[in-house]
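Data first, discussion second: the structure below is written as structure tokens.
Apart from one protein chain that is not included, each protein chain of the complex appears where it belongs.
== chain A ==
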Amino acid sequence: MTTFIIRRLLESLVTLLLVSMIIFLAIRLLPGDPIQTVIAQSDLSGMSAEKIAELRHQYGLDKPIYLQYVDWLGGVLHGDLGTSIFTNTPVADEIFRRLPITFTVGIWAILLGTVVGIPLGVISANRRGKKIDHLIVFLTNIGITVPVFWLGLILMLVFGLYLRWVPVMGYTSPFEDLVMHLRQLAMPVICLAIYPMAAAARQTRSSMLEVLHQDYVRTARAKGLKENVVIYKHALKNGLIPVITTIGLSIPVTVGGSTVIETVFNIPGMGRLAVNAVQSQDYAYVQGIILIIALMVLLTNLLVDLAYGWADPRIRYR
């Protein structure tokens, strides 16, 4: 197990290195010039060519691209993700200030999606062909295809503007006002939870339908176990591996969705920071954010692989 984890972490480092290279190159291939954007935004249109060159030199943008990459990577290894050319502040500080906000929304969404999605899948499989099954299948198909931004706007309209049950947008720290925090997070969390919920429900249904016909489930009934023990202990636990995979795969989708949701609901998280950084071509922020997201995805994949061993004792880690 330890060997497996060490090997996977080393593989993750290689992946991170490749991701960092790709993103470093990709953002520089975008049309436009960040220095010109800074000048335009700061009303410095009369700046001389010498001053512009000095500014380029200050941020290392006059060096060859491979040297820029080596400098940036050296900084990353020392915990320095660079400095924003717009705000002149360290990228790491801002990312780690906003990361807990995105994390809170994301974790609530995944939890809600899992806690609601899995039982829905179980109910659907248990009542196969009945009206409730058709309804759940129909709703999960909608859940997987519905655009997050559209759902966000609809929820805002209905629950925020018409019914006035929850605030339309904004974010309050739970340490400041827990009730307000929960009220403000309700809609964004539901929006983000829809996809993992639908995906988990669909996969659970599919796995359960396969497992419910296994002899060990019949054996469990023959033993005289209560039906809920048969369903949850014998059937569901054996159908969990594909469900764990689905939940694992829905985490990057949730991270991607957070960029839209944070923009729609005006949440000062990493997603909104990423959108702003891409729009203004703030290289340092884009690189830092994507590196952190890649790290989160890789760690999630590792956790998913470890969860397989918990779900099925036949799986051995080498």
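By definition in this document, a contact is a pair of C-beta atoms (placed from the backbone, for glycine too) under 8 Å apart; a residue touches a chain by one contact, two chains touch by 3 or more; residues count from 1.
The working rule: contacts and distances are computed from a predicted model.
Missing chain, UniProt name from the options "Adenylyltransferase and sulfurtransferase", "Dipeptide ABC transporter ATP-binding protein", "Glutaconyl-CoA decarboxylase subunit beta" or "Dihydroorotate dehydrogenase B (NAD(+)), electron transfer subunit": "Dipeptide ABC transporter ATP-binding protein". Here the missing chain is touched by one residue of A:141, A:173 or A:219, and it is A:219. Of the candidate positions A:229, A:275 or A:295, contact with the unshown chain belongs to A:229. Summarising the interface, chain A meets the missing chain with residues 214-216, 218-227, 229, 234, 237-238, 311-314.
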